[in-house]
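Following this message is one structure expressed as structure tokens.
For this depiction, one protein chain was excluded, whereas all remaining protein chains were kept in their positions.
Order of writing sets the chain letters: A, B and C. Residues in each chain are counted from 1.
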Amino acid sequence: MIKGSLTLDPKIIRQDFPIFQQAVAKPLVYLDSAATSQRPSKVIDAEMEYYQKYNSNVHRGVYRISVEATEAYERAREKVARFINARSPKEIIFVRSTTEAINLISQTWGRTNIQTGDNVLLTEMEHHSNIVPWMMLCKEKGASLRYLEVDDDGFLSLDQLDSSLDNRSKLLAFTHASNVLGTINPAKEMIRRAHDKGALVVLDSAQTTPHMTTDVRDLDCDFMAFSGHKMLGPTGIGILYAREEILDRMEPFLYGGDMIKEVHKDSARWNDLPWKFEAGTPNIAGAIGLGAAIDYINGLGIDQIRAHERAITSRALDMVQSIPGITVYGPKDPDKRAGLISFNIKGVHAHDTASILDTHNVCIRAGHHCAQPLMEKLGVPATTRASFYVYNNNEDIDMLIHGIEAVKGVFKL
Amino acid sequence: MIKGSLTLDPKIIRQDFPIFQQAVAKPLVYLDSAATSQRPSKVIDAEMEYYQKYNSNVHRGVYRISVEATEAYERAREKVARFINARSPKEIIFVRSTTEAINLISQTWGRTNIQTGDNVLLTEMEHHSNIVPWMMLCKEKGASLRYLEVDDDGFLSLDQLDSSLDNRSKLLAFTHASNVLGTINPAKEMIRRAHDKGALVVLDSAQTTPHMTTDVRDLDCDFMAFSGHKMLGPTGIGILYAREEILDRMEPFLYGGDMIKEVHKDSARWNDLPWKFEAGTPNIAGAIGLGAAIDYINGLGIDQIRAHERAITSRALDMVQSIPGITVYGPKDPDKRAGLISFNIKGVHAHDTASILDTHNVCIRAGHHCAQPLMEKLGVPATTRASFYVYNNNEDIDMLIHGIEAVKGVFKL
Amino acid sequence: MSEDLYKEIILDYYKNPRNYGTLENPDMKAMDTNPLCGDELEMQIKLGESDKIADIRFNGKGCAISMASASILTEMVQGKKIEDARQFNKEELLGAMGTPNLGPVRIKCALLPLKVLKLAIYSHLGKVLEGDDRNL
Partner (left out) sequence: MSEDLYKEIILDYYKNPRNYGTLENPDMKAMDTNPLCGDELEMQIKLGESDKIADIRFNGKGCAISMASASILTEMVQGKKIEDARQFNKEELLGAMGTPNLGPVRIKCALLPLKVLKLAIYSHLGKVLEGDDRNL
């Protein structure tokens, strides 16, 4: 591939995203897809179609539009199952977000399976969503929390993984890709090693499922969590994947309508999978929208998306690093990183960088990115982060570079 | 008011709801708003506008569209607070649904405050969402569950309330209106009596907040739960209200991003209210849509909505009851019931009734309505239920009656 | 779904159920609920020579679809070897009822009797539902 040429044509892709079609003085340079992505018309239309044509509750309705809603909702589940190569749609639980999915695991499987003296292994690059639930579980149970270190290049050590796991290690929970460093972790290999030591594995794929092939059977993870809103889908919908035999043995998380088979005054019997874990009216429109997002991604091709982002990231890395006074965090090799770059300008706080970039219509995130332990490790209070998706193009990177120069100008650097 | 004349004009109101504007052979007779309501264009448009114009994550973004999203999200919270007359938006927690709200209470406040030997008082007319969480909590804690009985007319007895509460009664949890019988419970009086005995109160207002004035300060409830999707809002968004001093003392429910102030490797500090209870990316579009639903309801006037539904219900009650072979459940006085009617046709199972009504495009619910203990009390496996909202009109009732006659025809009754 | 879901055959079986009732000392039995409506259905079976279904009864409460389905199913498997009954598939049942297009909700009513029959047989064989039967 010629340097600078892109696999997908963002000019065409951007036409699918209404936000880029707004008439505004300056074009929107959206570089914050790791926080939340934009949504294509197909996703918005799928939600609208539900609201306008067959709006009704699912599962219990006998009438036509309710049957349609039920079918659309369950079809979305099947799309998710196929997208991550699950064995069955029963392994797909609709939740609100990655965060809810991980809390569900810790509060059900965790409460039952983690005992005093056990340990849970995390890494220093986890998002708060994959730290605090385990911290609180370990506190409640008298178990201990261990962290795999991140080295200076932003990588985890497999040797340290082996030496950290012992016969009281019940769980390894880690992110497939760091939302700060971009590091793509060797998930399959890490999972294999954890299984060798008898630990189960929670994979936080919030930053990878939207951007590259995720195959739960090949990865062999026991649990996986990701969010619809980071993969072109609506807000308020996320996925917990778990192996069926684990879900079968797990206690429910929330109790109420739809998750039961029978309720009497002093006893209840749970519904079959996956509904046992979906109490109350779910986010029906959200699930249907997520199904449409997956169709859209499949239409482009997830490998094409990864190749596109790799090209953008590679170019951005080169250009950002060549600016004097800039520190870039994480791996230097674009093959080893997801489509995002965290950096700091010497003498300028991340927030100020983001504020000034905003005056150039460049949307970039500043802060701790919900990864404060990693910030402590890096020795900075915050970083600025640019993150990419299918709709980003070379001009976006040019605007970023231009904006960084403007920041240096304001601060007279 | 002249019998049969309506306070609001459904012909005009229906124009606001796209689903009634679809070109279909037979008009949609939607009589299942107690399960989920239809959504007006204003709500759908508010969600679309977010997705199309300022789609981004909330709270942590420095750039313009993220600031807009944050403001819109927090403005929605203020609208909810004003709508139920909360003291402050801090008392409004966005959750997925009534079900999640009640589970949140039971798993945080409940786990801390219910001890062995305590009791929790429910009523026989509760929805599974307001039974099973308490059943499981009581089982976990060695506490007992008590049920206030429903009498033959569908009412609770205040005397029995007094005699059921003792000094180990920590909580009364009940529904403001039954989703099966329609009974509107005297919530303010019940709350006063529970408080007199030292119990806190959870009010399930899923069936009332959409339809009549709800004033948490006047009611003086400690907790309240309701769902956006039953009040013209999107799916996937619901509300937990609780008094600020209670929320202040409560442990968080889910852990992760946004609900923290600080995270270190082995400790964390929680964020201020209300965010302490909102871990992870929330349903941003859903909250904004709910805000628009409240605007729409305020535009019509909640008292007008109640009057309209009362008129429809009164007419429907008269007409349904006059059909031979029909049993109607719940209070006979339309002033004492919400806008819904449950009934059975002698010799016909509720499901069959609903299926045949469906062939006439009449959408009606059949089943246990997630209230199996009440079904046991009524001695029926299921009922059919017609429920009403602002967009229903007299013709809808006529179609219902016509459909019931058709059912009797099919079954040769 | 249309009104002719309620064909004569369904209505006839609903009003005059065959094999409704209970057996004394059945060799197999099982019960399950339709979570949609709370309907309960039980099946009881007595085995005869060479593992054939000698007698079969169902009881419970339900809609016309599930009651007719239970009646029809019991008639169809009566006299069958239990292995053949275990392999009985839903298409056959729906065909016999004359209702191939029930839709995803009402089909659960029609298939509940088949699920309960299979539960009885599998548990008699000391097994749990497998293959397509897991999705009934």
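The criterion applied here is as follows: a contact is a pair of C-beta atoms (placed from the backbone, for glycine too) under 8 Å apart; a residue touches a chain by one contact, two chains touch by 3 or more.
Being a predicted model, the structure only gives us computed values, none of them experimental.
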Chains in view touching the one left out: A, B
Residue of B:Leu8, B:Leu28, B:Val43 or B:Val62 touching the missing chain in the full complex: B:Val62
Residue, one of B:Asp45, B:Glu74, B:Asp220 or B:Glu251, that touches the chain absent here: B:Glu74
Of B:Val43, B:Val216 or B:Ile260, the one touching the omitted chain in the full complex: B:Ile260
Residues in chain B touching the chain absent from view: 59-62, 64, 66-67, 70-71, 74, 260-262, 269, 271, 275
Positions on chain A contacted by the hidden chain, ascending: 348-352, 355-356, 358-359, 366-368, 372, 375, 381-382, 406, 410-412
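Rule of thumb we're sticking to: only the chains that are shown with their structure count from here on.
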Top chain pair, ranked by how many C-beta pairs fall in contact: A-B
Label of the chain whose CA centroid is most distant from the centroid of chain C: A
Whole-Å gap between the CA centroids of chain A and chain B: 32
Distance between chain centroids, defined by C-alpha means - chain A, chain C (Å): 45
Multi-chain contact residues (two or more partners), chain C: 1, 36, 38, 106
Residues of chain B whose C-beta touches two or more other chains: 351, 355, 358, 366-367, 372
